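Left out: one protein chain. Kept in place: all the others.
The block that comes next holds chain A.
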Amino acid sequence: MKDTRHEQRDTTMNDVKISASGVQVYYGDNHAIKDVDVEIKDKTVTAFIGPSGCGKSTFLRCLNRMNDTIDVARIEGDIRIDGEDIYDPNVDPVQLRAKVGMVFQKPNPFPKSIYDNVAYGPKIHGLARNKAELDEIVEKSLRRAAIWNEVKDRLQAAGTGLSGGQQQRLCIARAVATNPEVLLMDEPCSALDPIATSQVEELIDELRTNYSVVIVTHSMQQAARVSQKTAFFHLGNLVEYGDTDQIFTNPRDKRTESYITGRIG
């Protein structure tokens, strides 16, 4: 399922985009993430797998500081994107989130038109100087999310009226419209049927040419299909991190092996 072209690109694009070290997350008294170190490469799809409640989504939400919106969450450790500490007091989480886009588990289009959904981010960040530029950004984003042909005739229709798979691709279009450098996806296919899932997976593979993509998934097949790097989380620990092929064919840790063969989960 991996062709050699991917492998080659991995070696040429070897620069680290996100580096995390010694990350601890507490939800109140609950120690949700325990001392995680990980380096995420640019222009690569990295998959986080693990059983429910293992902390993979929590860790993902640390990468764009979405945990800030939860009162009881407390984060320690060091997370750097392009060498810059994102938890530095000088960093504005709002700016950070424009750079690190996010797609959520459940498609959550705004109750606005398809056009306004995509134009939302660019408008907020002033990415377009006039209507023509905005139109162009919207079209480009919708094309990149592989949904343009389905919605180009009804851009003013409500985004909530689309099917589940279309809604999720709309949310991806919305996320790429702000020109992020990293795209975080929290189980983006869990609410979708198999056809919509394969559309989104194809999309993820294409997005890799421009972004560093981090995807949380419950489906090991999905991780194997779309990612080049895989991290396995268990009970808040990062158990194993490495090339996807190696994790799935030759895991080093006993727990990883048990999980991918279906003995724990």
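In the analysis below, a contact is a pair of C-beta atoms (placed from the backbone, for glycine too) under 8 Å apart; a residue touches a chain by one contact, two chains touch by 3 or more; residues count from 1.
Rule of thumb we're sticking to: contacts and distances are computed from a predicted model.
This complex has a chain not shown, and the name its UniProt record holds, of "Nitrogen fixation protein NifU", "Response regulator receiver domain-containing protein", "Phosphate transport system permease protein" or "Fe-S cluster assembly protein SufD", is "Phosphate transport system permease protein".
Contact with the omitted chain, checked across A:Thr46, A:Asn64, A:Thr197 or A:Thr256, is made by A:Asn64.
Residue A:Cys171 is the one among A:Cys62, A:Ile81, A:Cys171 or A:Ala224 that touches the chain not shown.
Touch with the chain omitted from the figure is made, among A:Arg97, A:Arg208 or A:Arg225, by A:Arg97. Chain A residues in contact with the hidden partner, per the touch definition given at the top, are 64, 66, 69, 94-99, 101-102, 104, 106, 108-112, 120-121, 124-125, 158, 160, 171, 174-175, 178.
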